[in-house]
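With one protein chain withheld, the remaining protein chains of the complex are depicted in position.
Per-chain numbering from 1; labels A and B assigned in written order.
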């Protein structure tokens, strides 16, 4: 694409030769002839000059450089828009690969593509234009909306409902049994049947090797627009609100309710049966043991408000010094006690005891 | 089912109209006509009255309500028993789906069902009534007992032994190589062959996307009745005792021995080569670095007895206040030292120095 054309499409200011062609976007350290790069920071300008990149996207107002440039107030957004222009996701040809097993009674809308060796059980419906990758499994009675993408080796158990434009990455399991057991009258552990569903709303994206358990009864639900990273565990009867973001290796225990626009950083854990409000941020590796009101920002395990956490961490780092201070204080105290005590004794022997030297009160505080 | 009939089967006391029919169990907030709900807490009675539920399971002695009720001393158990009555797991028709690859020499007992596109390698034996889901892989020489259920996309490597009535959820990998390397004489890292087995005993249930590594030599073993949640890592040569429960995202390092009736909460980590006794409870996100005697209850990373942990957490929260207290103490000390010191100096200049004012001892404790 000509740089001039790109500048128009991205609504950027063109500086330099607009006639050159760019073919790819590349990171600065890999860029070659024909590559457009993105420079976030003017510190990287020397690297840019040294590179073979043909053009650059940079911030409006950044120092001039020798390469043709597209300048934007939000250069990262311009870069992402350029990515969207250059790389349109490949859409497989609609149709069912002959090696796939689509059971009778499954209903596929127009333009659905089913890859090789997939299994679609009876009673499944799949909406218009959805793509089901190779080796995917879709259990009985599932409803998949339009424009979805299930990458190869995704596994959806029976009765799961998925909205429109949902993307699920490989290795992810939706609708496995919740983890629920109970002692019966004889003290044996029995399995609580997990007969509920999973509902995933529109525009959700779920990463690779995630697990989302079905509800005991009712539904485990992930609301619209929420994004879930790899290797996350969502337990039975959890409700995750809309536009929420959950980073990798986090675990949400059973029956937790999470609000809208929440951010859970990586490796977060949340105990069962609590409520996380809207617009909450939970820092990496935090362990949330109590419900959190909307707007909370917490850190630590157990999680506390982030300022409390930071103060605690700083104080703990000072602990060894605190121990030294305490030792010094005890030494000074002992000296003072000796000084005051000895004076008192002298006074007692040499002159009439003054009332002020109340022996009881001075000895009271002494170490045993 | 008629409510009267249900009352008898669940051994509950029926209050109200026993002739009505209930068709489903539902959570209170989703309940409609024909639904039986479970109310654990009398706080939820207003919600019950407002719902369309046809009947309720509640605790014997809870306040009366307008709906027909089944009263039980352990209403949650009654609810779970009702779940078992209403929802019998669907059993696929026995037989091997023609798209599956069952290698010669595999021996399937009566009533085994093998789903589409599964692979069963040579020398495998599968016991009576076991169900192997779609796209499952069972490696050479594995022995699977009777009444097992391997959900779709489970993967069992060669030589694994599985007892009776074992359930394994999708995406789980049993028998992958243990993580073992060694420096050879030249300092190169070489792989230690992992030629042992995995043995999973009767009545074990393993969640989705779990990994259980085979032993270096000998066996990694999970004893009878143990339940493992999603995304758990069990390393090589680990032995997990009977009736133990391991929650999601926990990791057990190599050669750890875990006792019977142990509970590991979510995201727990256990270092290699240690012993966890029977009836131990490890709290969420704890990191166990030392062997634990039977009956221990630990928390924290590194894990300590839970009372020690709670005291530490409380004390850390008070640390900023402790710092303030220390400052105040130092101020008071300085004042006292000045008072005592100045009096001493006065005494020295105005009158014969009293012996009690031992200069050396008072200065000794001073800050440098």
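Heads up, the rule we're going with is that a contact is a pair of C-beta atoms (placed from the backbone, for glycine too) under 8 Å apart; a residue touches a chain by one contact, two chains touch by 3 or more.
Remember, it's a predicted structure, so these values are computed and weren't measured experimentally.
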Self-check item: Absent-chain contact - pick from B:20, B:40, B:109 or B:192
Solution: B:192
Quiz item: Mind pulling the chain A residues that touch the left-out chain?
Solution: 25-27, 29-30, 74, 76-77, 80, 83-84, 86-87, 89, 97, 99, 115-117, 133-135, 151-153, 167, 169-171, 205, 207-209, 225, 227, 229-231, 243, 245, 247-249, 266-267, 284-285, 301, 313, 316-317, 319-320, 322-323, 326, 329-330, 333, 336-337, 340, 344, 354-358, 361-367
Practice problem: Mind listing the chain B residues that contact the chain we can't see here? | Solution: 101, 117, 119, 135, 137, 139, 153, 155, 157, 171-173, 176-177, 179, 181-182, 184-185, 189-193, 195, 209-211, 213, 215-219, 231, 233, 235, 237, 249, 251, 253, 267, 269, 271, 285, 287, 289, 301-302, 304, 308, 311-312, 315-316, 318-319, 322, 325-326, 328-329, 331-336, 338-340, 342-347
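One rule holds in what follows: only the chains that are shown with their structure count from here on.
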Self-check item: Gap in Å, rounded to a whole number, between the CA centres of chain B and chain A
Solution: 22
